[in-house]
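A single protein chain has been omitted from the complex, and every remaining protein chain is retained in its original position.
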Amino acid sequence: MKPPVINFSTLQSAVEIAATLAFALSGLLAGARKQLDVVGLCVVAGLSAFGGGTLRDVLLDRRPFFWVEHADWLWALMALSFSAMLFMRRRHLALTERAIQWPDALGLGLFTANGTLVALDAGMPAIVAVLMGVITATFGGVLRDIVCNEIPAAFHDHRPYALCSFVGGWVVVAAVALGAPQWATISTAAATAVLLRGLALWRGYTLPAWRIAKR
Amino acid sequence: MKPPVINFSTLQSAVEIAATLAFALSGLLAGARKQLDVVGLCVVAGLSAFGGGTLRDVLLDRRPFFWVEHADWLWALMALSFSAMLFMRRRHLALTERAIQWPDALGLGLFTANGTLVALDAGMPAIVAVLMGVITATFGGVLRDIVCNEIPAAFHDHRPYALCSFVGGWVVVAAVALGAPQWATISTAAATAVLLRGLALWRGYTLPAWRIAKR
Partner (left out) sequence: MKPPVINFSTLQSAVEIAATLAFALSGLLAGARKQLDVVGLCVVAGLSAFGGGTLRDVLLDRRPFFWVEHADWLWALMALSFSAMLFMRRRHLALTERAIQWPDALGLGLFTANGTLVALDAGMPAIVAVLMGVITATFGGVLRDIVCNEIPAAFHDHRPYALCSFVGGWVVVAAVALGAPQWATISTAAATAVLLRGLALWRGYTLPAWRIAKR
């Protein structure tokens, strides 16, 4: 009898689950701040986790969606939203926000790599594929913010977020052009985006600002 | 010569027309409060009435949309918006809001039943089909509120609305699994959602709130 092997795809699944949960939690935090009810919490959690990929699939005319193929996730998300409502208190908010920064960055990297690959597979030109990667990684949060009646943080907080995803997308394009195997493509691209995001968080980088903006 | 027979589908059509008008009126009320111009009024009325079903059809990749197949409705909607603008006064607002609560609840029930059935027909898993029913019934109002720059009431007013729709959707799933005829499925599911909504309105039920929310 062989011991269980932790291979790349098991590792990838584990990271993806952590990343999706981080995205969902970011939705729950935003919903809590806006005092949404339990229905609203489920919706913003779901939009944050699956909105980006769903929008990409609508644009690429791809079916089935992730959450149709893996409908169990919808139950998990509802359970998460209920638990958050039952067990989370005000003092947990800032803590959670800090705790999800890293899995959120992981999600940014993985969703970018995955989204760009899917779009390349669908025959999109490089720049479109990269934008699809960025959409996959960031538009969950954008839709969350629109529903919460805020200007999307990805467009407004002057922190590199979509930009890290954009660079990661080009790494995918380059790796595919060089004929790299898929696991190498995904891990290099995701690592690039994650490290850039981590660097930006650690050093407090800001995006070049418009002088009009007076910030 | 036989007298006209009021059969189930005639009745259903009449109820559907009342429900769609109620949804459109809810859009007009929201638009009036935000002082939209006549173009905006037509858009929010149309979004409220057809937005949920259209979003469901985009997600299911189904065509034609209801308002493409029954394009006459678009004229009716524009006529309604113009008439509202010409004849409605401030003192009519609260009155209309109260008057549409019941047809709106009917719409919630019927759109849920219809949307869930359509999604089951398209081969969706049960939980996805129920969500499609909820989207059909509630996302018209959600899009209306997003356009009006408000947090969607369905996520924020702590009243059971989408939840009634969710329960109604499961009634559809159960009835289909039991092999019930379509008219029985639709009327049972719609009645469940309508009665729950009515009960919630009558007794002033609120959704379980997050303690963070301090309401």
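As written, the chain order gives the labels A and B, with residue 1 at the start of each chain.
Just so we're on the same page, contacts are C-beta pairs under 8 Å (C-beta built on N, C-alpha and C of every residue); 3 or more make two chains touch, one makes a residue touch a chain.
Treat the numbers as computed from the prediction; the structure is a model and nothing was measured.
Only one of the listed residues, B:Val43, B:Leu108, B:Met132 or B:Ala200, touches the absent chain: B:Val43. The chain not displayed touches chain A at residues 58-59, 61, 124-128, 131, 142, 146, 149-152, 154-159, 161-163, 206-215. Those residues of chain B that touch the chain absent from the view are 31-32, 34-41, 43-44, 54, 58, 61, 63, 65, 67-68, 71, 74-75, 84-85, 88-90, 93, 146-149.
Simple rule for what comes next: only the chains that are shown with their structure count from here on.
Least-squares overlay of CA atoms from chain A onto chain B yields a rotation of 120° to the nearest 5. Distance between chain centres (mean CA atoms), chain A to chain B: 31 Å.
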